[in-house]
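Shown here: the complex without one of its protein chains, the others still in place.
Labels run A and B following the written order; every chain starts at residue 1.
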Amino acid sequence: MTLLDTHRPSPVRPASGGRPPRRLAVARRLTTVLVAVIVAVQVYPLLWIFLASVRPAQEFAAGNPFALPSSITLENFTRAFELADLPRYIVNSLIVTLASNVLIVALGMMAAYAIQVLGFRFSRGVLALFLVGIIVPVQVALVPLFINYSRVGLLDTYQSMILPLVGFALPISVYLFTSFFQYIPRETYEAASLDGAGPYRVFFRITAPLSVNTVVTVVFVNSIFIWNDFVFANTFVLSEELKTIPLGLQNYIGAMGATDWSATFAAVCVTVTPLLLVFLVLNRAIIYGLESGATKG
Amino acid sequence: MRSIRFAAATAAAIATALTLAACGGASSSSNTDPGDVEGEIEPREISWLLSRPADGAVIATVEQIAADYAEQHPGFSLNLVTTPDRPSYLQKLETLAAARELPELFDSDATPFAAKLRDQDLMVDVEALLEELDLRDDYRPLALDYQRFDDGGLYLLPFEFEIEVFWYNRALFEQAGVEVPATLDDMVGLCGPLRDAGVVPIAVDGQDQWPLERYLAYYPFRLAGPDYVTELKRGEAALSDPPGRAAAEWIEALGAAGCFPDGFSSQGYTDARDLFTTGRAAVYNMGTWELSALTSPDLPADVRDNIGYFTLPTADGAVTEDNEYVVVSGIGMAINAQTFDPLVKDFVTYLLQEYPARYAATGRFSPTIGQETPVPEGASPLFTEVAAEIENLGDRVAMPWDTQLDPTSNTRLQQELTLLAQGDITADQFIETVDATIADNAPRYFGD
Partner (left out) sequence: MLPSRSRTSVLVFLLPPLLLYLVAVVAPVGQSLFLSFFRWDGITDMQFVGLDNYTRMLTGDDVFWRAFGNALGYLAISLFFQLGVALLLANLLTYVRRGKEVVKTLYLLPAIVSTVAIGFLFQRVYSFEPTGFVNQVLQAVGLDGLARPWLSDVNTVLAAVSVPEGWRFTGLYMLILYAAILAVPAELEEAAKLDGASAWKVFRHVRFPYIRPVWITTTIMAATYSLRGFDIPYLLTNGGPGQASELLTTYMYKTAFTSTDFGYASTISVFIVVECVAAVALIVGLLRRRGGVLL
């Protein structure tokens, strides 16, 4: 992290006198309260959705939606599984999310490596080309993409979802990796080169292992968007076998848009679980990534 | 910035090197005339792209019929792809149409967009098909009329038949001391007493826009009949004409009288229905597709036993009869002319023959004549009353405006209509904006 030294701030002017420890204690308690309040704001919605999923459907329609349910029922879950093939949607969503993430990370890292570490004549231009992609609204590409995919017979396949998801996520991935790579000290590479390591070995032995932290960030950001993607899936998928979760939630919509919300919330609870688990595991990985990044950087 | 300019130049270069598959014109192999299709039936998988509820009666019935057909024709299967959410469905349909990838069967209303598909010879003339199969006279004329394009062409097949009425809660009416309204203007008068009784007068799904748009259609239908909207959408009539002005002022009055719940614009379909079925709202204007829900034994008895209905009230100087109002036969099914072959023809024939009896058996109303719908077990007497109403309809129907107007004008109209009902704009402002929008957009859709 030596490059960061250029940002070192001007020395702080010492303030006169010490600080009474009392004020510090108050500040600390205040912090705890504030953090707790915000936790409540962040968690409450999930709790609400969970409560709605175990609330009897009649009560959901009639009662105060913010009160505690008068009785608990699993009927909504039964209906949720009857109306839609939830396990299949979950598997499909996992396949799409997993495959997309692998590609986003691998390709993003490769491009950033070529641009930032290897370097070539038009590297800045290529980077700019990638960066423009950060800001393209996906909806605009739908019709051309659809026409292109139908021409090459890609419609209604996993690839037809994965390809645009990866394409549109690649820019931010390239950007994050490029930003990170510029903080890996040049000397590290020079030393490795002197030892006779070629570009491939440097990539696998030095760059990639150092990037764990960025990988986790990239996977994180993208998983959220990919897991919830409706636009691409709705456009490119036709058959029941390939439906992902956001498409599957459509099964709870009845005549003229009447939605079975209790069943929808039950389904949301079921489908959010895998992501929640992955996410808890990743959360550990972040800490690991941070620590290893700090010691090596 | 140099690098960004480079990127832009690259993108532009790539763009010019690309061509789109935007080739118009009909494919040579399209068969819009069903009489031309004859020959060997070769079973295969065919698809039907629909926008109907996945667990609804139509899909359930069609699935049964397809299964039976597959038994007689090994190798046949019907792939039903449904997207009940209408905007998502339309997006899918449009992309498929743009890529010339429409499946054998697909759903559509008789919209200006569908008319374009027909003009490109992408849809089979189903009137000719029904005639050839000797089925046309089996259908209720109103069910077919709903599916017709402006010039009378029939390219969409109905699978449902519903009337739209005003459901109301008798107990709440009594409590507020109000009567069933005889005229549209009487409806405005209901709202004050109902509000005073602590009740939401009229539940309305504002999020989906079309329910409120129905209200706009009522006055013109009463005063000028069904032709007004077909003239309006082409710019041949204006909203500033007396029927349109009456409509706008009526909506303004309904809003000012507090008829709709505060914040209705963000309430969805389910919210509006829940307001009514839990006894918090007095009136709910919706089609008979809700009949089974409203008469179901699952509903709390105090609400269920108090639900009544009235049909569209009349108006001073009305030219349409009391038994003429909104009658719909649901989103229609089109047959793709480009993939129309003996198999599709044979299957559709079988489907049309089998469908009415099996569909009616589920407690729904068939678009054909003389198909009795059995009263579902445990349904309240309301079911029978409404079923009788369906057999007593006039000859003209109020067409929903959202399938009539060009889509751009319709979007703007819906947005402004919400503002009008909320009191954010006046009837004059509403009329002015909508007339200008139609004048701007109609020529592009109906110009030829």
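The working rule: contacts are C-beta pairs under 8 Å (C-beta built on N, C-alpha and C of every residue); 3 or more make two chains touch, one makes a residue touch a chain.
Bear in mind the structure is a predicted one, so any value in this text is a computation, not a measurement.
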{"item": "Hidden partner chain, touching residue among B:Thr32, B:Ser265, B:Thr320 or B:Gln404", "value": "B:Ser265"}
{"item": "Among A:Pro56, A:Pro69 or A:Gly133, the residue in touch with the chain that has been omitted", "value": "A:Gly133"}
{"item": "Candidate in contact with the missing chain, chosen from A:Val26, A:Ile72, A:Val91 or A:Leu118", "value": "A:Leu118"}
{"item": "Hidden partner chain, residues of subunit B it touches", "value": "1, 3-4, 10-12, 14-16, 18, 20, 22-25, 87, 90-91, 94-95, 97-98, 113, 116-117, 119-120, 122, 200, 206-207, 209, 261-268, 271, 275, 280, 406-408, 411-412, 415-416, 418-419, 422, 424-425"}
{"item": "Residues from subunit A at the interface with the omitted partner, ascending", "value": "1, 4, 6-10, 12-19, 27-28, 31-32, 34-35, 38-39, 41-43, 45-46, 48-49, 64-66, 103, 107-108, 110-111, 113-115, 117-120, 126, 129-145, 148, 163-164, 166-168, 170-172, 174-176, 178-179, 182, 189-190, 193, 197-200, 202-203, 213, 217, 220-221, 224, 227-228, 230, 245-246, 249, 261, 264-265, 268, 271-272, 275-276, 279-280, 283, 286-287, 290, 293-294, 297"}
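Quick note on the criterion: only the chains that are shown with their structure count from here on.
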{"item": "Subunit A residues touching subunit B - in the complex, by the definition given at the top", "value": "58, 61-62, 83-84, 122, 124-125, 127-129, 131-132, 142-144, 146-147, 150-151, 155, 230, 234-235, 238-240, 250-251, 253-259, 261"}
{"item": "In the complex, subunit B residues that touch subunit A", "value": "2-4, 6-8, 10-11, 20-22, 47, 49, 52-56, 79, 81-86, 88, 91-92, 95-96, 98-101, 103, 205, 208, 268-270, 273-274, 277-278, 287, 289-290, 298, 300"}
